[in-house]
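Only one protein chain is missing; all other protein chains are in place.
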Amino acid sequence: MKFLGFIVVCLTGALLLYGTGDFSNWGDPNSPASLHLSNEYIERALEETQVPNLVTAVLADYRGFDTMFETAVIFCAGLACFLLLRDFREKKQRFYRHIPTGVILHVKNSKKVLPVGREFEHIDKDWVPSDLIIKTVCRILVPFIQIYAMYVVAHGDFSPGGGFQGGVIFGSSLILIAISYDLKILVRRIKEKVFGIFAAVGVLIYVGIAALCMPMGGNFLDYSKLAPLLPGDPHHVRALGMLGVEIGVGIAVTAVMVIIYINIVSEGRLEEGL
Amino acid sequence: MDNYPALIVVTPLLAALLAGLAAWIEDRLSYPIALMGLALSTFFAFKVLMQVIGSGTIHYRMAGWAPPMGIEYTIDLLNALVLLLVSGIAFLNLIASYPSVNQETNDRAASFYTIYLLFVTGLLGVTATGDLFNLYVLIEITSLTSYAMVALGDRDRGPIASLNYVFIGVIGASFYLLGVGYLYLKTGSLNMADVAHILSGIQGSSTVLVGFILCMLGIWIKMALFPMHVWLPNAYTYSPVAFSRVVAPLMTKVMVYVMIRLMVTVFGLDYIFNTLHLADAAVWLATIAILAGGVMALAQKNLKKMLTYIIVCEIGYMVGGAWMGNQLGMTGAILHIVNDALMTFALFLAVGNMVYKLKTIDLPDLKGLFGKMPWTMAGFVLAALSIIGVPPTCGFFSKWYLLLGALEAGAYHFAAALIISSLICAILFFKVFEICFFESLAGGHETAHGVVEIEEAPVSMLIVSGLVSLSIIVVGLYSGTIVNSIILPFLK
Amino acid sequence: MTDSLPYIVAKYNYWLYVILMMIGLYAMIAKNNLIKKLVGMNIFQTAIILFYVSIGYKTDATIPIIQNAHGGHDAHAAVIHAADYINPLPHVLMLTAIVVSVATFGVAMALAVRIYQRYQTLEEDELRMRISEE
Partner (left out) sequence: METIVSVKPLLAVLVTLFVIPVLVSSSGKPNARESWIFIAGTIKLVLILSMLPVILEGKQIVLTLFEIAPGASIAFRVDGLGMLFAIVAASLYIVTSIYSIGYMRGLNEHGQTRFVSFFALAISATIGAAFSANLLTLYLFYEILSLATYPLVTHHQDATSKISGRRYLIFILGTSIGLVLPAMIYCYHVTGTLEFTTAGIFADQLSKPGATVLLLMFVFGFAKAGIMPFHTWLPAAMVAPTPVSALLHAVAVVKVGVFSIVRVLTGIFGVQLLGDFNLGVVVMTIASVTILLASCIALSQDELKRRLAYSTISQLSYIIFGVALLSPQGLLGGVIHIAMHAFGKITLFFCAGAIFVATGKKYISQMSGLGRRMPFTFAAFFIGALGVIGLPPTGGFYSKWNLILGTLEAQQTLFMLVLLVSSFLNAFYFLPIVYKGFFGKSPDEDDTTPVKIKEANLCCVIPLMITAVISIGLFFYPTIFVNLIKVGLAIK
């Protein structure tokens, strides 16, 4: 297998290198790729969409259709992870910690349930006491991360950023909670169901905005036809449409990041993981 | 309404999301939503096909941007036909799938429908799009959903089959993406028509050649042409039966469509057959694929796995036909997309019914099935005859065009492979029939005169199965009409 | 050798991407451990991203965000020179490709977890042995 793999890899490499023979030099401003469409986007996008960040303009408007499916891909990945790993089976053994004393109880008889509350705490086998310093630092950090994430989403029109980036940052803030505290705390704060709904709703916002253009008399995704529904300058309506879909993307990405994380680290049982 | 082209694809996507959301409220809601979505999609696809036949190619601009800058759906006769095929089969399968889904994935049925619809969305999008990169994104949607579906099937082998599928699928998709990159580098465009226009001026470029090879390799991996087929049999065998019934007929066929689309629309037949000299190699590859698929099918002990190898064999038919370099071969390949989708679908419907009743379908489990499930078996026999290529089933007529194309091109090895594979398929299927027919009496002679208890699958499954089996004959008899009103105008 | 040197230097990005891709592909084909294969897959996809982003680069150009555009309606007054900005399209495409590769990676990881739960191993040869034993 190794030898065969080596040969295949060498053949592929040779093929690819053969193809580079006809490339323009790297960074050549006059290469075909830099002339045809590229120039049109650079010269027309700002005027047509009022969005200075050309990447966002192309991503969410000219090629918004791609991006819609990209969001669907994300949603699909989240759903797939959930489907593959989520394990609803009853646990055979339970662990409890007596909070005042720190004694850990191991209950093998699954029928017996201890009163969880002030006295006992539900834990699992891999439980580690969380570190006070880490907890505190993270508690301070998380809101800032989240605000930054929202900025990245909202300001995607003008500066590097957008729904995906912002969504990932927001998702990572939630993942940080799970790491620094406990997976269960995250899941208790925000129910798993909520993440699922948000993932679907995020995509639905995108598809919904896009589909709304059709009854308004435009083609699919044609934000300019949304002008009657939106306040403000009709010239900016495309930018607003883009903002809307970016928010949808952000929500979906956030939710999916968390879904993938919590399912993979805990092998689908949503207990402590890692 | 001129938004039909977009609606074909968007309706299942919307339905997928709504079905997923509805599951949080009430599990039973997601099935009707899914059904509705696909019914509408099929309806739109039918409308579009009529429109295209009536008034020619439809160009639909996403977001209203003119083609090279925006993404465009270009629906001509070929993809209108495939769109109807895909949405129709997906819809029919959903009708038939309700009992099997409940049986196999009962607590996850809603998620199943969501992923199912996303998968169909992907296939429809792949078919409808006129943009090279959009095609990649949609291929990835279909792949990602299939990974999930395969893993949902057999508890033990499913995840392994699926992970292998992931590795090979990623290589395939990445090759395609690289190919598109090479083309983009030379043309600066992603719209198929635009790329084709620019390519016609730079045919000698080695970058274009490599781009072409990469695209073809990627698509071949995705469609499981012989040496690159290794992922397919396990993946399709271990996936839930409701899913394998839709992936087996559609996935590979849509990839064949993509190949033909790239060949005809993007690179141009003139470039492929007159500038490059790869056609002979490709036809040989197809020949080997046909023979290898058939031989490997002979060695299988499980009915579902056997059928998956037949898919590998059938891929060879279509690739060979498309690369024959003449109109007859291409006609045969396109006709075979339709026919093979139908007959594979019919076969897997029957298999689905068997699995529903028998749970395991290793060949010895099938004893006495003609007595127990006569209607299922009738559908199975009809589909099998079509695979063998017995007239008046549709399989014969596409084989007819493929053989004519092979003779015209002088590709006698390919013609011989077609004939031999027909014989191999005959052996294969009659081996199955023998088990189903004869071994019912192994128990003794009492059953010979007694009434065999009939244990048929649910009616919804049977009706769909019967409908598709009939369509095999009807499509076969009207293949002249399909060729004359859809395929030939497309090729001109 | 000295003749081909400028040829290589002028396109070194592309050469690098090919090497990177070969490493990833080799890992995917030849490695025995599924996680190593996954890592190979990521390298492979990253190589493609490098390739695309290289296409988009133009010497003496900056990121594709139009400067001084905050003036709203006055924006079109300022002349935009295409040569000043790099090509935005490959970046858009790669944003999609990154997302796709992340999604695929997530699913693949989930699959690997499932396999490990079932067979307690991620080595391919051991997996094959376990399967044939059953």
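Order of writing sets the labels: A, B and C. Residues in every chain begin at 1.
Basically, contacts are C-beta pairs under 8 Å (C-beta built on N, C-alpha and C of every residue); 3 or more make two chains touch, one makes a residue touch a chain.
Note that the structure is a prediction, hence the values are computed from the model and not measured.
In terms of the touch definition stated at the top, the absent chain reaches B within the entire complex. In the complete complex, the residue from B:D2, B:D362 or B:E434 that touches the missing chain is B:E434. Listed for subunit B, the residues touching the missing chain in the whole complex are 385, 388-392, 397, 400-401, 403-404, 407-408, 415, 419, 422-423, 426, 430, 434, 437-438, 440-441, 448-449, 477-481, 483-484.
In this text, only the chains that are shown with their structure count from here on.
Arrangement of the chains shown, judged by which pairs touch: all-to-all, with no pair of chains left without contact. Taking A-C and B-C together, the pair of chains sharing more C-beta contacts is A-C. The centroid of the Cα atoms in subunit A and the matching centroid in subunit B are 32 Å apart.
Averaged C-alpha coordinates give centres for subunit A and subunit C that are 18 Å from one another. Look at where the CA atoms of subunit B average out and do the same for subunit C: the two points lie 29 Å apart. In subunit B, 133, 137, 140, 144, 147-148, 151, 159, 178, 184-185, 190 are the positions where the chain touches two or more neighbouring chains simultaneously.
For subunit A, residues touching at least two other chains, in rising order: 16, 20, 23, 31, 33-34, 37-38, 41, 63, 66, 70, 73, 76-77, 80, 84.
Across the complex, subunit B meets subunit C through its residues 133, 137, 140, 143-144, 147-148, 151, 155-157, 159-160, 162-163, 166-167, 170-171, 174, 177-178, 181, 184-185, 190. Across the complex, subunit A meets subunit B through its residues 15-16, 18-24, 31-38, 40-41, 44, 61-66, 69-70, 72-73, 75-77, 79-80, 82-84, 88, 193, 196-197, 200-201, 203-204, 207, 210-211, 213-214, 218-224. Only residues 3, 6-7, 10, 13-14, 16-18, 20-21, 24, 60-65, 68-71, 107-108, 111, 114-115, 118, 121-122, 125, 131, 133-134, 137-138, 140-141, 144-145, 147-148, 151-152, 159, 178, 182, 184-190, 198, 205-211, 213-214 of subunit B touch subunit A when the two sit together in their complex.
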